[in-house]
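Only a single protein chain was left out; the remaining protein chains are all shown in position.
Chain IDs A and B follow the sequence of writing; residue 1 opens each chain.
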Amino acid sequence: MNRYLPLSIIMILFLVTTMFQPYAKPVLAQESYPEMHYSVYAPEYDPVRVRAAQMFSENAKKVGVIIDVKPVDFNVEVTKVIDERDFDMYIIGWSSSNMPMYFSNFLVSWQDVPGGNNPEGFRNAEFDSLAKELDSTINVTKQREIIFRMQEILGEQVPRLGIYTRYITQIWQKGWSGFHLEYWGYASPLTWRNVYNPNKDTFIVVLNDDMRTVNPLREQSIWEDYVWNSVYDTLVMLNDDYVPIPWLAYNWTVSEDGRTWTFYLVNNATFHDGEPLTASDVAFTLNYLKDNQVPTFISTWRYIESVQVIDDYTVQITLNQTYAWFLYYLADLPILPEHIWSTLTWNASEPPLIGSGPFVWSKRVTGEYIELLKYDNYWRSDMPKVNKLIFRVIKSMETAALALQNGEVDFYTYYVPPATLDTLKTNPNLDVNLVRGFTYYYLGFNLRRPGLNRTLVRRALCYLMPKEDVVNGPLMGLGEPANWYISPRFTLYYNPEIPLKYPWVRGGSAYDEASRLLDEANTMDIDGDGVREILPIVPTQPPTPPPEINVSEISEAIGALHGAITDLSTKITGLSGTVSGMPGKLSEAVANALSGINTYLMVLTVLVVINLLITIALIVLIRRYLA
Amino acid sequence: MGLREYTIRRVIELIISLFLFSTISFIIFRMMPGDPSSLYLEEGILEPGMREAIRHMLGLDKPLWEQYLIYLKNTFTFTFGVSFLYNKPAIDIILSRKLLNTLALLLSSHGLAIVFGILLGVWSAWRRGKVFDISSMLAAFILYSLPVFWVGIVMLLLFSVKLGLFPLAGTITAGLTHENILQYMADYLHHLILPATAITLIRLGGDYLITRNTMITVIGEDYIKTALAKGVPEKIVVWKHAARNAVLPIVTWVGLEIAVIFSGAVLTESVFSWDGIGKLIYDAALWRDYPILEAAFFIIIFVTLVANFLTDLAYAALDPRVKYD
Partner (left out) sequence: MTKEIRLRQKRKYGERFREIKEFLRVYRKNRLGMLGLSLIIIYVIIALLAPYITPYDPFERVADPFLPPNPEHIFGTDELGRDIFSLTIYGTRISLFVGILATLLSAFIGSAVGIVSGYFGGLVDDLLMRITDLFLIIPGIPFLIVLSVILGSNIWNIITVIAIISWPSTARLVRSETLSLKTRTFIEAAKLAGATDTYILFRHILVNVLPLISASIILTITRAIILEAGLSFLGLGDPTKISWGTMLYFADRYGAMFSTNPYYIIIPGIALSILGLAFVFVSYAIDEIVNPRLKTRRLR
């Protein structure tokens, strides 16, 4: 027995260590000058992004920059990039390029925290102050000026580089009209209210995935929005130019300081059970979200101080700070009936779907279809124009294409495989439109990494990303290069000068241009291995003490030593990032005690060991008492 | 040691296994980087503070040991917590139509594979070395080395795209209102044929080879020779005497393979967009829906373990020669 004990301990240790082997971090080789050797993450489920990364990597190799392509699970990429911020470059999609409010919250220094909106670590004092100013500006012209300037800073500094945007395919049977498309890149709620065909009264829409939950406060996917948008109404609506227009609130006023909003509601809106929709329902909805801290609507309730019902059809909302984007968030907020939801918990799994929208929830067969009927007492008598709205769940795009061909469905909007598109285009019964989507895919740089913290290096890399080739190759022409941070469709806030001033398009001389920029950034292959080394930049002015702003060229004055320090500090931040990824007082205490050791894995290891011990003990007991 | 002690011992072992397994699965699932809050980031929707709020809502901000205790409690009370993705108790999601769909697919295909496997295997062993035996054995080898998802795609290509005989995806025609139950059944069957055939083909090879091997051993036994010598008709000897004894191992083998069978469903279901447990597990793994994953794994393991336990117990109770060991 004693003879085998060491052996079993070794086996256990072996098992445990093999389990945690992937987490062992390689020790960085000590070099006099760091090499330009990076990696780029791309989500493995999307062949286009992986291939874009590959093409980028091949180009970079030609000018002496090694970039390893790392296709990873989407969740892993999010963890690595956004939570741990342990990456060099990454490619990801960003769907909110039509939403100006993100300009007050992304790439700003206070978002440079684990989980924040600035995984790049972009620090720019002017950008920060503009973002702060933007948040409290309600004058549209002023907003426009600020956002224009912010786009210019981004174009010049390129913390991220737009690569491409995909076309969304929107297909409907000929004869239908009244579409309002392109809202979020998908169908707008106005579509369900306006769609019309003189010969038909049932409108059948492809739902690309089944509703995961029927609770509008627990939104899980954009497809659920299709249903809720037709069952519930909102205070305001976004029109085709993404400007808020009156809806349930026919008018609104805002105080000078932008903190008090007064909404005047239409007086003939009713819920589907006949109860009138009044100011108290609006107040209830907002208070309900705030009291329950509903996560999916956090931006809506975050700044609400109080909601007052002035009279039956007037409601006044007081915010605790000026909040420029409040209306945009209200455009997304379903008004819940107080008489129903006041007795429900907010995350109930099967709440009754009673709203004030143009359609009444009628029937759902899980995984197959959802049927909605026209609400006869809808407050706008001219809407909706069809009697029945059916959402048919078809997950496979090929099947959806086939259903369109056969005339079984009236409307489809999303991507279709390129090979299928040609057949659809030739069908005389179908209208096929390609619309530039709002999701754009970009390459983000980690500005904490040596080399990538130099603007010239980033610009050189921008020349090496073959946007046109990506669009024509892996994307098969179903998209276009993206040179922007806010969609060109959003004419109100889009700065058209950016792509002209900073084209970053790979022309014939891309390699020369990139090499020139890299030389200028003082990177050079000094040991003759075909990979550039990052040489320190000779200070042109006396070095300032290590500033908090680690990006600007000034900080590079400290040279290679500083590079090493940054590297070390990145490692430490990375570690503390993982540690703080697991909140709770206990873990904090443990984290402090064992600073530098990954707590999460520690706990897991301990669990494994305890488990094995218990098992051994039980086996011994059995052998002793039962054998 | 008597039967009673043996049973007690096995029950305790079963509980240890379940405990060990549930801990390991907890650990493995938590080791997957990322958490369900990333779902909202798929298309880049990131509101400041939203992910923390979601983590809090899902109880993921609790210390790990507390999550572990909650998990143990949920597991051993068979509730498994609330699914992150579907906002419903995980057990309700698993014990729903999805399970029925998967069972329909697996039972029909494996039933066919076993029946044909046994018939062919028995006959092939009897005609050992003849053309039929050699050709069916070659066929079995070929089937054994085909990847199931590829067979699925090729069948879709051939029968759905080129010939238009069968639907491309799903369990019933989406949006079609069925007039009566018969029409519904016909529609369901129409969708079932391709995926079920794919699995049947793939499994047939293995089932056939096992039957053939056991049958060859059985044929060598003396009682078969005696029966033949006594002049019992060949057909009766094959199908009544020999085949009966050859069937037992394959049935036992299938019982042991429940986990393999369920996991094989993942690939088939994703090729045919069959709305079943396999796809559910796959999605749950990608989106870190721990309750669903834990529930699905636990149930599969539990069923396998209990099935093993019952077979052993039945053997022990019926066969006096079995040593309680």
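By definition in this document, a contact is a pair of C-beta atoms (placed from the backbone, for glycine too) under 8 Å apart; a residue touches a chain by one contact, two chains touch by 3 or more.
The structure displayed is predicted, hence computed values, not measured ones.
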Displayed partners of the chain not shown (whole complex): A, B
Omitted-chain contact residue, chosen from B:F76, B:W150 or B:Y223: B:W150
Chain A residues touching the omitted chain (full complex): 1, 4, 7-8, 11, 15, 22, 44-45, 47, 50-51, 54, 69-73, 75-76, 397-398, 401, 416-420, 423, 473-474, 476, 612, 615-616, 619-620, 623
Contact set of chain B toward the excluded chain (per top definition): 16-17, 20-21, 24, 28-29, 31-33, 126, 128-129, 141-142, 144-150, 153-154, 156-157, 161-162, 213, 216-217, 219-220, 259-260, 262-264, 266-267, 270, 278, 281-282, 285-286, 293, 296-297, 300-301, 304-305, 308
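In this section, only the chains that are shown with their structure count from here on.
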Separation of chain A from chain B, taking each centre as the mean of its C-alpha atoms, in whole Å: 37
Chain B residues touching chain A - in the complex, by the definition given at the top: 1, 5, 8-9, 12-13, 16, 19-20, 23-24, 26-27, 30-35, 38-54, 56-57, 61-66, 68, 82, 85-89, 96-97, 167-172, 174-175, 273, 275, 286-288
Residue numbers on chain A that touch chain B, as the complex places them: 19, 45, 73-76, 78-80, 82, 92-96, 105, 111, 115-117, 204, 212-213, 215, 218, 220, 222, 293, 295-296, 298-299, 302, 347, 349, 366-369, 390, 392-396, 398-399, 402-403, 408-409, 439, 582-584, 586-587, 600, 603-604, 607-608, 611, 614-615, 618-619, 622, 626-627
